[in-house]
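All protein chains but one are shown in place.
Going by the order they are written in, the chains are A and B; count residues from 1 in each one.
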Amino acid sequence: MSDAILRRVRPEQFREFILLFVTVGLLLFFASQIPNYFDPRSVNRLTTGLAITLVVAVGQVLVVLTRNIDLSVSSMVGLTAYVVGTILTRVEGMHPLVAAALAMAIGLALGAINGLIVAYGKVPAIIATLGTLALYRVVLVEFSGAKTVTTADLPDWLNDVPSATLASAGGYDLRLMVGIALLVAILGQLTLRYLPFGRRLYAIGSNPEAARTAGLPVQRDVFTAFALSGTLSGLAGFMFLVRFGNITVTAAQGLELQVVAAVVVGGVNIFGGSGSMVGALLGVLMIETLQQSLLRWAGISEFVKDAILGLLILVAVTADTIILGRLREMWVRVRRRDHARAQVAIADEGGVAHGA
Amino acid sequence: MAREILRRLRSWEGLLLVVLLVILAYNITRVPNFLTIGNQVNLFQLGIEKAIVVLIMTFVIISGEIDLSVASMMGLSAAVAAAVFEAGAPMPVAILVALGVGAGFGLLNGYFVAVVGLSSLAVTLAGYVGFRGLARLLVQDRSVGGFPEWFTNLGQRGLVGPLTLSILIFAVLAVIASVVLHRSGLGRLTYVIGNSAQVARYSGVSVARTKMIIFTMSGLISALAGVLMAARLGAVRASTAEGFELDIITVVLLGGVSIFGGVGSMIGVLLSTYLVLNLRNGLIIAGITGNTQTGIIGLLLILSVLVPNLAGRVQDRLRRRQVDPSMRAPPSGAAEPTRSQAAPG
Partner (left out) sequence: MNVNVKTRRFLTGVMCAGLLAANIGGVTLAQTPVAGSPVAGEAVTAEPGQDVKMMLLPKFLGILPFDQANQGAQEAAEELGNPTPFDFVGPTAENSVAGQIEFVTNAPAGGYDVVMLSNNSGDQIVPSAVAAQEAGTRVVTWDSPIPTGEGESLFVAQVDFDETGQVMADMALSILGEDGGQFAILSASPDAANQNAWIAAMESALEDPKYDNLELLEIVYGDDQSERSYEQAQALISKHPDMELIMAPTSVGIVSAAKAVQDEGLCDEIKVSGLGVPAEMLEYTQNGCAPEFALWSFVDLGYLTYYVSYLLATGAIEGVEGETFVAGRLGEYEITKDPTRPDVDALRVLMGPFTVYNIDNVEEAAG
């Protein structure tokens, strides 16, 4: 790492590069173990698998930035998938976009409930969303009456969506679902970067009290973050319905931990205030790559996989932190040296002046 | 400020007590055989391993950290005990190895959190996946049983009267945990670290050491709970105790411990433990399904914070309306926290 680069950027900005580096390392490792790892079919499967988690993760980042957490995402995804699926089996000829909008509206409503409880009811987010994680699942179980949504009852267009492709090059497809997920991530990043709302999320997360004192609309923004997380979970629920077709009451169970894992691995500070959508994207990429690749790794037993997954998560997070720590040290050293040189230069100038 | 915290804590525990009494009243009047000794023992027995882990989780959360790996550790220790026993070792050796594995992995968790400086969420998430994976590796798709009689008897039969070993261990640990948390240097340090690790005017060494101790104990006690569960169920599978971590954390939070650390008391946690055990017992006997039970506990969790908050605000507003015209009265306790929090320093 050259000094010149270190002078220009802070080490935190390297974070994404480090993640990318670790992820690429993982990909290369698996490529050496799994035949045809990079062939189009495998890559298409892997990328399609990312889409749902990514959409939920984007919403989660908005919430986590404000020093909150949304654990109810999996229940919101499951509930939306089930409700929209049921409606589609009963209502003939509903337009796909209407169905998607409906899903997002349901998600919005569920997210707004979370937002109300947290922002205006002043209930710690982890308590509120642990509660709604259970409650939304109960609603799903009660609503379902133990019926399952099956692909046979769903309109035909729904079965075509998973393989719908936006662009294709040499067999590598950009699937519609992946396109939507990437679009959501890009919009999310732009929001954080350029919209006042996005900038405020960082301020709120860094120091909620200071943000309040400074007159920022903290309650409204936290509410909005939860509402958006709900909306995106609704969208993810629609994608879930489209992708898996068969929806039982356990749909998406456990997704919340996967999303939180991806966000944490992606370098979003769980105590708020720092992180980016790019990081979240890389976090999702890493976690999903690990999981999907382990499934495909023929050399190892089904029973070893989770042990390896746990180890790899630890290795990835540790590598990330250690590399970041090293960079920070180097950055500090370079800064100090520059500072010292500047002092010397000032002193020299002073000396010259004196001498003159 | 200290009085304020004390007052609020007291009101939290008061609230828990009221809710508990309501549930008890319901159970006693509506649930047949509720007060029989058999049912009271059952009530504890069914959640006793969770209750034991709740005690150490209280320390973890008050210190501002989290341990998501506890349930996986319970499964792992049960699996280790089973595997070692199956390999021909005597049961006491198997138990010791299981406890050693628990303490060892707990120490490892603590090392990564306190020394390497990783977020405990990330570290214990890896443990959550990895420990369960190791359990799966050891037991695979089998169910290991055939433990010695004394071992399963310890888990299933009363040791002192109807009280089982697990219940006795829980009682002893609850006393120890209360004393350590509220009456010892380690306990004080736990609160200080939880309040803000930076503000802690203790050396980095003692902060790190405290965290290591807490995480090691978390691993050890989870392992103990896993072994006790193996004794109670008489058979071990890789999925033993799966999903318990959320229940455990829920009980601790319901007990008034702040997820951000630094706040909470053992009395509150014990009350919430007993409250949840009662709630589950009553609901099950009344024939309520698992989903609804979980939902009711979820609702209770939200309402227990929401209702006092809203009530406090209404009270606040009323008081302000009375006080404002005169502008003389000194700021009273209830109105104070929002203001004092709004302008720190």
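Methods note: a contact is a pair of C-beta atoms (placed from the backbone, for glycine too) under 8 Å apart; a residue touches a chain by one contact, two chains touch by 3 or more.
It should be emphasised that the depicted structure is a prediction, and the values quoted were computed from it without experimental measurement.
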Chain not shown: contacting residue from A:Gly59, A:Gly107 or A:Gly245: A:Gly245
Residue, one of B:Thr36, B:Ser184 or B:Gln315, that touches the chain absent here: B:Thr36
Per the touch definition above, residue among A:Thr148, A:Ser168, A:Thr213 or A:Gln343 touching the missing chain: A:Thr148
Residue among A:Gln253, A:Ser274 or A:Thr318 touching the omitted chain: A:Gln253
Contacts of chain B with the absent chain, listed as residue ranges: 31-34, 36, 38-39, 42, 45-46, 136, 140-141, 143, 145, 149, 152-153, 155-158, 232-235, 237-244, 280-281, 284-291, 294
Those residues of chain A which, in the complete complex, touch the missing chain: 34, 36, 41-42, 45, 49, 137, 141, 144-148, 150-152, 159, 162-163, 240, 243-254, 292, 295-296, 298, 302-303
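In the analysis below, only the chains that are shown with their structure count from here on.
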Intercentroid distance (Cα basis), chain B paired with chain A, Å: 29
Residue ranges of chain B in contact with chain A within the complex: 68, 112, 116-119, 121-123, 125-134, 136-137, 140-141, 246, 249-250, 253, 258-260, 289, 291-292, 294-295, 297-299, 301-302, 305-306, 309-310, 341-344
Sites on chain A touched by chain B in the complex: 117, 121-124, 126-128, 130-135, 137-138, 141-142, 209-210, 212-213, 257, 260-261, 264-265, 270, 303-311, 313-314, 317-318, 321-322, 325
